[in-house]
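The other protein chains are all here in position, but one chain of the complex has been omitted.
Chain nomenclature is as follows: A, B and C, assigned in order of appearance, with residue numbering initiated at 1 for each chain independently.
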Amino acid sequence: MRVTERVRRPLLRATALLSALTLAVSGCTLRWNAQEGTGRGDIVIGGSFALSGPLAVTGVVGAGAQAYFSRVNAEGGVRGRKIRFQLLDDAYDTSRLTANMRRLAEQDGATLVMAFGGPAISIRPYLASRKVPMVALAGQSPFSDVRAFPYARAWWPDIAQEGRIAGSFLKSEFPGAKAGLLGLNNDLTPSQAAGLESAGLTLAKTIKVAPNVVDLGPQVNELRAAGVDVLFLSVGGAAQSAVLRLMAQIGYHPKVMLYSAQSEYTTTLKPAGPAAEGVYTTQWAKDPADPRWADDPMVRQFTADMDEYGHSVDRDKLLALNGYGAAAAVVEALREAPDLTAEGFLESWDSLRGAPNPALLPDLSLNGGPDGRLIRTYQVQRYDGRTWQRENTP
Amino acid sequence: MTSEPLLRVDGLTARYGSVQVLHDVSLDVREGEMVALLGANGAGKTTLLRAVSRVVSTGGTLTLDGADLTRLDTIGAARAGIGHVPQGRGTFGELTVEENLRLGSMGRPGSLRGEAESDLERVHEMFPVLKEMRRRPAGALSGGQQQMLALGRALLARPRVLLVDEPSLGLAPRTTAELFEALAGIRASWSTAVLLAEQNARLSLRVADRAVVLARGGVARSCAASELSDEAELRAAYLGTTPVRTTAAKRGSAEPAPRDPGTAPRTDTDAEEASR
Amino acid sequence: MTEFIQQILAGLAAGVVYAGLALALGVVFQGTGMLNLAQGELATLSAFGAWSLVEAGMSFWLAFPAAVLLSAALGAAVERVLVRPVEGAGPMVLLAAGAAMLLGLNALIALVWDTDPKTFASPFGASSVGVGEIRLTSQQVGAAVLVLVTMGVIAALFRFTPVGLKLRAVATNPDSARLLGVRTGRMLALGWALAGAVGAVAGTAAAPIAGLSPEMMAGPLLLALAAATLGGMTSRGGAVVGGLIIGVAGSLASRYVPGLGGDLQLVVPFAVIFAVLLLRPQGLFGRAATVRA
Partner (left out) sequence: MSAPTTASRRSLPWPWIAAVVWALAVPFLFSDYDLLQLSRVWSVALAVASLNLLSGYAGQVSAGHGALFGLGAYTGVLLVGEGGMPWPVALLGALVLCLGAGALLGLPALRVDGLGLGLITIAVAALFPLVVTRFESLTGGAVGYALGAPPLSAPGWTGLADAQFAYLVVLAVCGVAVLGLRNLTRGRFGRSLEALRTSSLMAVSNGVETRRLTLTVFALSAGVAGLAGALNALALTLVTPDTFTLAFSLTLLAASVVGGTRSWAGAIVGGAFVTYLPQLMSDNMGGGSSGQWAQVAYAAVLLLVLYFAPRGVVTFVRAGLARLGARRTREKTA
């Protein structure tokens, strides 16, 4: 009896450990049934965005996309097949983004995947090896290099292009002015600076700040002391409106051009209040909260869909409409595609001509091209205190 | 004063983890009486004081003025009137001397609030150095001065029973004498009983009314201080050579005390006696 | 030259908020020996609370004290419920508990108030005060006054009141305080309540400048840690001085130290932490003897 007792206890521990480990991997799928193809079933579209963590504010694009895909399914789907939109959270952490992409590509058999901003740049090699197309909601210039990564497309226009248009406008509107750039220390700022300078605008001062630094008093003082009277502002989130308010308060009134993705009504203009009057931005998409689009049929459809499919809390956010528009572009490409393979989708995406889109400004349309983007034109706008007014760009 | 003693300890046991340190200790302290708790190092003196002030968990009965102390925690016991000057004096180094003293008098019963100022004056008279250095941080005081501060602080809380743990530890003879002189005067002017745990038997017996000698966690001898006045009696009580004549003996032998390396050197007779 | 003075003023204004948080960190550390990583989130929660009250129509000068009191109650509750079970459990467990509260509170705030930034209408109007080019916004001045007054009140409470004496006693020698009948548990909870209150003032004062978002206090908390270390974790006055120095050093360095720039502004406070801990671990004003292990 004594001997079995001495062996039995470690055995007890061994079985406990084994059961714990098996339980842990119960969520895994067995090797042989992981490769089911995308036959006649749903069209699987994957999306990995920051639904939590410090940059959760960007995750709203997922909500917009989900609303659009839900409506498409309600109206019979694409070519008779429903769209299954797998929305995953990566908290803007690339290791989780990588894991999500592998799961979408290898396990869920996604026809195409969507991702957001900078991190999407680093996932391109993997997706290329799996031949899974990606639509990145991002404007960084590297995405225009389609030759290097044939399976990656970007939904936003190229920031350098935005910089060029903004730069040439500011140069012509305020000749001889001293220009400055206040941006984050992330991947956006180099693209923006390159764009502005390519339009011949010399940047007297370029300041980069860390993302969660919101009190930018020292930086504004530095700009003022350097005599900057035309400022390109792209510090994101709460800092954007805080800087506008601070400058107004200390009586420093440079001409301000906001980065297009950070000129949102709800997060920048309203919080900045009167200090926002007279600022410029370049736009290619509509801001649902801008009273100018109050009775625009497409925006009304957008807000109806957001309420319908459980995202009413985000119905007035620029990024939500943006995600909604990206989903519309994807569906448009899928509808026109010769077949529902990766190559078919990409070919259709690149050959879109004059296609309408709910997120775009009225007289813009989707046009494919060698840079993998669908939009290349921006319109300079000026905020008159109530709504954006279009400026006549050169 | 044959009424119920102020502090009654009966059949008290205490343990640290698995090691039992006190075995069936019984003693009592009457109103206004000073009892010297003697015994070698490690005999359990400090543990007994910590048991009374509820710092250590115990078995057996423990009453103050008839009320059961075992139900209370350290804070409850202090508020019920148990003052405790701990080994190492418990000085609040960062606070000034005056703040240390004021902290003591804040713990006094509501009814005596009015006498706080006059009591402080009396402590200043008892220990003039505390008045001179009242602005200084208590951490800067010498060992002796900190002991006086600890005593003054405890008295200002107007306890019913004051437990004083090895006040003479690490003090120069002259300061020790001064301290014991003050101790002698406490009972009269502060109407508090005192249970004084001390190794320095000679000085303690001079100020105490009764003496209790602890050996290896049990009460070896309990008698009037005068009975232990001469040398031989004292050494016998410490070394336990004379038969154990205390209340413990009547109730049968205590459990065999564990071999405690710290105690005084054992002679054969002790081993045989203790095991009975 | 004017820019130099302007940078110093901007640094001081920012430094006041760090000082407030550093004082809260110091009070909690002295009491429970815990580095309260969640202090930033608690301050953010108070700011959001005050914002909701103002949105609900309450005047700022009613909502602000209400938020401070609520934060004090919350601080005591956090100590009693979340911290008491792990007290005296060693630095690793205390740090882990702090990290858990940081993550939990941050997510709860994002859930209740959504993640997009909101504005906190400044109760001090939108004007600015100063001489010529050297301007300080009314919020900066108002915020500085609010935080400094609060720190003054708390310093006085610690220095001159019986409760303050008990708080300090429990912080330095809890066992001896128990022997005098001081309810140590209650004092620890009170310490956390005071930390919650001064954190609330710092958070609500910073909100108009920084704008309300769940990430509002992420940066300032790191700077407050540096300030508390510089000033001396065990000295309340030190935390205030430390905060101001860090604020000024941060704004000057990012401007005048070549190559540092805005994004490495965080290097400055941490260079300070390194230097202080190596040269004078107890900080400028702390006492070496009482540095808790």
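Simple rule for what comes next: a residue touches a chain if its C-beta (ideal position, glycine included) is under 8 Å from a C-beta of that chain, and two chains touch if they have at least 3 such contacts.
Nothing here was measured: the structure is a model prediction, and the numbers come from that model.
Peer 1: Could you list, sorted by label, every displayed chain in contact with the chain left out?
Peer 2: A, C
Peer 1: Considering the complete complex, identify which of A:43, A:56 or A:220 is in touch with the unshown chain.
Peer 2: A:56
Peer 1: For the chain not shown, which residue from C:50, C:101 or C:165 touches it across the whole complex?
Peer 2: C:101
Peer 1: Which one touches the absent chain: C:82, C:121 or C:153?
Peer 2: C:82
Peer 1: Which subunit C residues touch the hidden chain?
Peer 2: Touching the missing chain: residues 29, 35, 37, 82, 85-86, 89, 91-93, 95-97, 99-104, 106-108, 110-111, 222, 225-226, 229, 233, 263-264, 266-267, 269-270, 273-274, 277-278, 281, 291-293.
Peer 1: When the complex is taken as a whole, what residues of subunit A touch the one chain not shown?
Peer 2: 5-18, 21-22, 24-25, 27-31, 34, 50-53, 56, 59, 62-63, 88-89, 91-96, 98-99, 102-103, 106-107, 118-119, 121-126, 129, 140, 142, 185-187, 190, 210, 310-311, 313-314
Operating definition for what follows: only the chains that are shown with their structure count from here on.
Peer 1: Quick one: label the inter-chain contact graph as line, ring, star, complete or other.
Peer 2: Drawn as a graph, the chains make an open path, so a line.
Peer 1: Would you mind checking which pair of chains has the most C-beta pairs in contact?
Peer 2: A-C
Peer 1: Measuring from the mean of all protein Cα atoms shown, which chain centre lies nearest?
Peer 2: C
Peer 1: Just curious, how far off is subunit C from subunit B if you go by their C-alpha centres, in Å?
Peer 2: 45
Peer 1: Report the inter-chain centroid distance for subunit A and subunit C in whole angstrom, where each centroid is the mean of the CA atoms.
Peer 2: The separation of the two C-alpha centroids amounts to 35 Å.
Peer 1: Please list all residues of subunit C that touch 2 or more other chains.
Peer 2: none
Peer 1: Hey, which residues of subunit C end up touching subunit A in the complex?
Peer 2: On the subunit C side, the touching residues are 2-3, 6-7, 10-11, 13-14, 107, 110, 114-119, 126-128, 130, 133, 135-140, 206, 209-213, 215-216, 218-219, 250-252, 254-255, 261-266.
Peer 1: So in the complex, the part of subunit A that touches subunit C is made up of which residues?
Peer 2: Listed in rising order, the residues of subunit A that touch subunit C are 52, 54, 56-57, 184-185, 207-210, 212-219, 221-222, 224-225, 237-239, 241-242, 245-246, 248-251, 266-267, 270-273, 313, 317.
Peer 1: Report the residues of subunit C in contact with subunit B in the complex, numbered from low to high.
Peer 2: Result: residues 162, 165-166, 168-169, 172-173, 175-184, 287, 289-290 of subunit C touch subunit B.
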